[in-house]
Structures are given as structure tokens and as C-alpha cells.
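Got a structure for you, questions after.
Note that one protein chain of the assembly has been removed; the remaining protein chains are unaltered in position.
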Amino acid sequence: MAETIGFYTLSVLILGLAVLVVTAKNTVHSILFLVMNFLCVAVVYVVLQAEFLAVIQVLVYAGGIVVLYLIVVMLVNLKGEAEAHQDPRRLSVIGLALAGAVLLELAGILVYSSGSDATVPSSEAVAFPVQGNVEELGWLLYTDYLIPFEVASVLLLVAMIGAILLARREV
Amino acid sequence: MIDTIVIPLLKIAVLVNGVLVAVTFTVLMERKVIAWAQSRLGPMRVGPYGILQAIVDPIKLILKEDITPAKADKWMFTLAPILSLVPALVVFAVVPFGGDELFYVTDINVGLLFIIAVTSIGVYGIILAGWASNSKYPLLASLRASAQLISYEIAVTMTLVSVILTAGTLSMIGIVEAQQEAGFWFFFVQPVAFVLVLIGGLAETNRAPFDMPEAEQELTGGFHTEYSGMRFSMFFLAEYANMLVISAVVVVLFWGGWLRPFPNVAALSFLDFIPSWVWFFGKMFGFLYLFIWIRATLPRYRYDQLMRLGWKVLIPIAIGNIVVTAVVKVLL
Partner (left out) sequence: MMEITTVHYTVLSAALFSIGVIGVLVRRNIIIIFMAIELMLNAVNINLVAHAHRLENLVGEVFVVFVIAVAAAEAAVGLGIILAFFRNKETVNIDEMNVMRW
């Protein structure tokens, strides 16, 4: 019962804040709604018993990436520019129609997959030598998925160098 | 029902009130200690030895006029101090003040990461305060302050990784119990990490010598120039609450939390009559005194020196510390 109320409250919050992100006129308001959205998604992760991911979501997404967005917005110095949503050059009707097509496609996939109650692929009962969400995740990252882990670290290094080079002031 | 809802709510109420009262007395303590360091007496008029000054100051701030600049963004202007104060209070939910279950609100198994994550939300209060004030100096000061905060956050997080390696767990109570099992406080095995967390913590809370974003001589008061009355007092409270948070976290991670010195040595067990929370608050008080002492003594860092210290000195030392800790852990 409590889980039902919690889930519906969270869903309303997440979807409502997402709509506000996409429709707010002031860019900084949009960013604030995005932060609140990410915090609600972190709560969803806690409900799904992925507490490490919840904390990483707050730390990296809400506390790092969105701060980056906010600082860039302040440097670019956007005040609430009057952006006419109805611009003849901007075919927003086609945009909405395409988004509706995506939603229909996703709904179709859902209906198809939940209709056939396929056998849950029996995940190999890996006997983890460690207990707990963080420990098991760490174990997987460092044994089975070590190469993607190292590749991700190289990716972040490349992105860091790229961002510094791009944003550097040409003296 | 009682156990899962009522008791934690009571604990939270006691905790929030306690922290806010402690913050007002910390303000008074700072004024007194800095005064004594400068051969004067500090506030002496209001109560016996000026103790009631702690109660009078918040009353004064509440009664002041609440000005909002004309062109400021009203919602964000009001939201910024809230975003500064609330994370500082939320962190206390996972800090264990004593050995018994009575002394902490909850013990989640990612407690230390939770603390890091919530303090990184506190950056928003500063950025929004500068932005919402719609004025040049606060905007520049808030950009500087937020850059300082996120730089030192990286250094502190990397240092905490080596502490997690030593303790083997992320939960705060687990770290103190690891120190009890090992028989010595982690300060003796990780002195470098302790110094780094101390310096990083000072920079995270905008305390001297890293208080360039809010020093009066610098950018006319920094990011809270346009704030007055209750909203300004919330920033003030947030800064001192953050100082309390850093003291508490340093005590738990490096100085044994609620344990007595050498907790496994039976010869010192005559000290066991001192309750665990007395040990904790005593050590925390010692660190508060250290922070105030540092403020009274050291001159301020210039902004480029500050950023150089954070990126070019602290982060390499933190990474080196992780490598050394990992090697030692594997070899032992």
C-alpha cells in the first residue's frame, strides 16, 4: 500500500518536473526543475534497492553535471529570453507528432512483451563472495566488466581534455 | 509503527533543534576565541561573560528588515538560503554521536557517500544566491565560490576513497567499528588523509584561510551581499552548520568517533565510565576550536593560489594516498 502511494507520487513528481523542464521559459528555472527531477529519480533508485546508484545519481548528476550546466548558463548570461514557441520556421507540430510516434512504439513494445509471459532468463546464480549492494557492484565492475571500466575511465579523461581545450580562451 | 516512524521523528526534531542551538553558540565561541587570540575580551555585556549573546544575535537578525532587490528573481532569491541550510542539516541524519542506537537517526550502508552527495547539493545555494541577486559583485563572488567548492570536493572525495579502503565499509558506524576492531584510530594509519580532509573541509565550508568568496574586504560581502535579515542568517547558520558537519565527519573517520583512546587496551578501561557521547562531543569541540584557531591565525589565500592548491597539490597527493593505501592493504 505504501509502496503504491510512493510510486504514484514519485511518478507524478518525476513526469511533472520533466514537463516543467521542457516548457519553462527561464533557463535557470529549467535547470532547477532538472535538479529536482534527478533527486526524485534517486528516490526511485532507493525504492528499487539500488542505494549506491541513488547516491551516485545525486553526487554525479545532480551535484556535478547540473552544476556545470548552471555555471555555463551564467557565463552565457541568459536571462529569460522571450522565446516565441510559435515560430513558423520551427515545425513543432511535426516534433510533437514524432514524439507521439515514439511513445506509441514504446507502448507497443510493452504490450507485446508483457503479453507473452516469457520465461525469466535464469540469471546465473553467481555466488558472490561479498554481500551488499556496493560490494556486489564493485565485485562485478572489477572482475567481469573490468575492460569497460577501464575504457570508461579513458573516455572521461578524453572528455576532460576535450572540454578544457574547447572552452579555453584563445590568447 | 512506533519504532519506524515516531522515534526517528523525535530524534530528528531533537537533532535539528540541537544543531541550530549549537550553531548559535558556535558563533559566540568564534567571537570569543578570536577575541582572546587578539588580546581582547569579545562580547561581555549581554549575560555573564557574554553568554546570552548567542540568543540575542539571532533575535536581532530575525527582527531586521527583509529586503528583496527590485529586479531579483523572487523565487530563487528565497530558495537559495534554503538550499544552503537544508543539506547541512540533512547530513546529521547519518552521523553517529555515540555507541548506542539512541545516538544516531539511521545507519545506511552508503553513509559516507551520502554525506559527500548531500554536501555537493549545498553548492546550489551559493550559485543561486549570486544569480538571483541580479547584481555584478554577488554573481562574480558566487561563481568563484562555486568553482572553489567543486574543486575541493574532488580532492576530499578522492581522499575519502583511501579512508574507505582502510575501513572496508561505507557505513559511518561500520567505520567506527573498524577502528574499534583494529584497536587504534585511523589517524595513526592515514595521517596524510587526515590533513587533506582537514584542508579540503576548510575550503568546502568557505572558512579562513579559504574564505575569499565572502570576505568583506574582497567583493563587498561576496554572494550574500544583497541578503539581509532572516535570509542572511540562514546563510550564516549554513556556514557554521557545515563547519559542525566537517568536524563530526573528521572525528568519525579519523579520531575514533565515540571510542576512547586505544579502545582495545584493557589497561585503560578505567576510562570507560565516561559515556561515549562525551568522547564524541569533546573531540568535535576540539576540532571546532582548531578551525577557529586557524581563522584567527592564517592570512587569506588569493583566488588563484587557492585553485592551484586544490588542483595541483591536493588532488595528486590524494591519488598518491589511494595508491599507497591500496598497495599496503594488498600486501598486509
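Each chain carries a letter (A and B) given by its place in the written order, and its residues are counted from 1.
The rule we apply is simple: a residue touches a chain if its C-beta (ideal position, glycine included) is under 8 Å from a C-beta of that chain, and two chains touch if they have at least 3 such contacts.
From a predicted model like this one, the values you see are computed outputs, not experimental measurements.
In terms of the touch definition stated at the top, the absent chain reaches A within the entire complex.
Contact residues of chain A toward the unshown chain are 1, 3-4, 7, 11, 14-15, 18-19, 21-22, 27, 30-31, 34, 37-38, 41, 44-45, 48-50, 52-53, 56-57, 60-61, 64-65, 68-69, 72-73, 75-76, 78, 81, 83, 85, 87, 89-90, 92, 94-96, 98-100, 102-103, 106-107, 110, 114, 120-121, 123, 133, 136-137, 140-141, 145, 148, 152, 155-156, 158-160, 162-167, 169.
Please note the rule applied: only the chains that are shown with their structure count from here on.
Centroids of chain A and chain B (each the mean of its C-alpha atoms) stand 30 Å apart.
Within the complex formed with chain A, the chain B residues making contact are 73, 75-76, 79, 108-110, 113-114, 116-118, 120-121, 123-124, 127-128, 131, 139, 143, 146-147, 150, 170. Remark: chain A residues 26, 28-29, 32, 35, 51-52, 55-56, 58-59, 62-64, 67, 70-71, 74-75, 132-134 touch chain B in the complex.
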